[in-house]
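Encoded as structure tokens, here's the structure I'll be asking about.
Here's a slice of the assembly, chains where they normally sit.
In order of appearance the chains are A, B and C, and numbering begins at 1 in each one.
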Amino acid sequence: MATVTVTRRLHFNAAHRVFNPSLSDAENDATFGKCNNPNWHGHNYVLDVSVAGAIDARTGYVMDLSKLKELVERDVVSVVDHRNFNLDVPFMRDRIPTSENIVVAFWKILEPAIAPAKLVRLVLWETENNYVEYNGI
Amino acid sequence: MATVTVTRRLHFNAAHRVFNPSLSDAENDATFGKCNNPNWHGHNYVLDVSVAGAIDARTGYVMDLSKLKELVERDVVSVVDHRNFNLDVPFMRDRIPTSENIVVAFWKILEPAIAPAKLVRLVLWETENNYVEYNGI
Amino acid sequence: MATVTVTRRLHFNAAHRVFNPSLSDAENDATFGKCNNPNWHGHNYVLDVSVAGAIDARTGYVMDLSKLKELVERDVVSVVDHRNFNLDVPFMRDRIPTSENIVVAFWKILEPAIAPAKLVRLVLWETENNYVEYNGI
């Protein structure tokens, strides 16, 4: 029985400031540079959500990607799109909004939401030159 | 001895209708939505074919990618390019032409054709926002 | 008073067969090659809709691009997406569905729909390697 991985790409825009409130201003500047701008900056994020499984003989699908899209939009994209990761997003409270922390937070929301289908990988692009990926391990 | 994976990207255009002939019209509409249009729709597909192996000391190649390209064009792309997956493609007969089923069918053709080189991954993009991947397992 | 051009990109998928019903099969094959497949093929089309004008001091916009998007989706994209240009699209009846004819047909619909804002350019990509543009002249 073949196992195929299917991926849906989604887009959102958000603002953030990358800093650690427990550090001094000087430490934050030294650690985060221009990403520490107190007035925020932002990105066009790209999120790839991958689900793996057997192909359903009735539909030819591992999972209906339009349903996967709706689910990710409802639980994640609608919460972060055109928002500020530091101020507006409950599940990022008390976390530094780096792509690493964002992708792990997305996983914790999406894995149970997608079950029983099996989430196997999230890739989050912050710019066209950097991205992070997480597979739940 | 290093194992390197090399990938060749190919492009083709095709039409399809995603539906299950054993379902009623109402079930097909509920399951496949606009992808069930009886007059077909189509895509610019992108196919990434990946082969892994040791580097040949004589050529510096894992596999000559121009030969890999010719082989994939001969056995797969020439059969599906500017064709209808439901009507024109023998190896998709009696299969719902979802990307999942297409990528597995491609694998069955390409794996023996590429041997003794080792096919390790196929990625098939249907649109710029969704793709499937298969590694033969 | 500065004149700025603003563009919204939209995507749709469709099937077509490029042939002239008044020609013989042999003539169609000679003229259109594989694009003449009687069982259709298809594309992921990309459409760029450009509107030019002065910047509205109240909004900072030439035209609200979310309204432009809604209008183009309503009058054009919803009519052609996941459809067959030869069989399903009333405004392409009796026209060969080349990108040239499609873009001119889109113009005739969109120019009055967008007025009094001024449509100045349509670009239609059929594949990542070919596109057409039209400015109403």
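Here is the rule we go by: contacts are C-beta pairs under 8 Å (C-beta built on N, C-alpha and C of every residue); 3 or more make two chains touch, one makes a residue touch a chain.
Fair warning: this is a prediction, and the values are worked out from it, not measured in the lab.
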Full complex, copies of the single sequence (shown: 3): 6
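Note that only the chains that are shown with their structure count from here on.
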Arrangement of touching chains [line / ring / star / complete / other]: line
Rotation, 0 to 180 degrees and nearest 5, that superposes chain A on copy chain B via CA atoms: 120
Pair of chains joined by the greatest number of C-beta pairs in contact: B-C
Same vs different contact residues, chain B with chain C, by half of numbers used: same
Inter-centroid spacing, chain C versus chain B (mean Cα positions, whole Å): 28
Per-residue multi-chain contacts in chain A, two or more chains: none
Footprint of chain B on chain C - complex, ascending: 11, 13-16, 34-35, 37, 39-44, 81-84, 87-88, 127-128
Chain B - residues contacting chain A, complex: 18, 20, 23, 31-33, 95-101, 103-104, 128-134, 137
Chain A residues within the chain B interface of the complex: 2-10, 55, 58-62, 64-66
